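The complex is shown incomplete by one protein chain, all other protein chains being positioned as in the whole.
And then subunit A:
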Amino acid sequence: MKPGTKLKSTVCNTEVMVIKGSDLVVECGGAPMTAEGAAEKGSVNPDFAGGTLMGKRYVNEDGSVELLCVKAGEGALAIDGQLLPTKDAKPLPSSD
């Protein structure tokens, strides 16, 4: 997954852009995300149904993967079954 790659959920509307990537497989709603998404969407696994939020950044534990949610959906993001938390950035004042 190189930075800039977009991944689509195969079970909901979620789309993410890779900001920092590795070879790990990103899942959404319990199913692996793909570049193309799915023509016919499967169903969201209830264990991974927390939803995604537009504009939020999701990171894995060791920080090797960072994803920006560019379209929200009902599935939750995970890697190897581990839910990805959002990265909380300290807000900076607008300088432009």
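What we mean here is this: contacts are C-beta pairs under 8 Å (C-beta built on N, C-alpha and C of every residue); 3 or more make two chains touch, one makes a residue touch a chain; residues count from 1.
By our rule, contacts and distances are computed from a predicted model.
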| item | value |
| --- | --- |
| Omitted chain, identified by the protein name its UniProt record gives, among "NADH-quinone oxidoreductase subunit J", "Acyl--CoA ligase", "Cytochrome c domain-containing protein" or "Leucine/isoleucine/valine transporter permease subunit" | "Acyl--CoA ligase" |
| Positions on subunit A where the hidden chain makes contact | 3-4, 17, 19, 54-57, 68, 70-71, 89-96 |
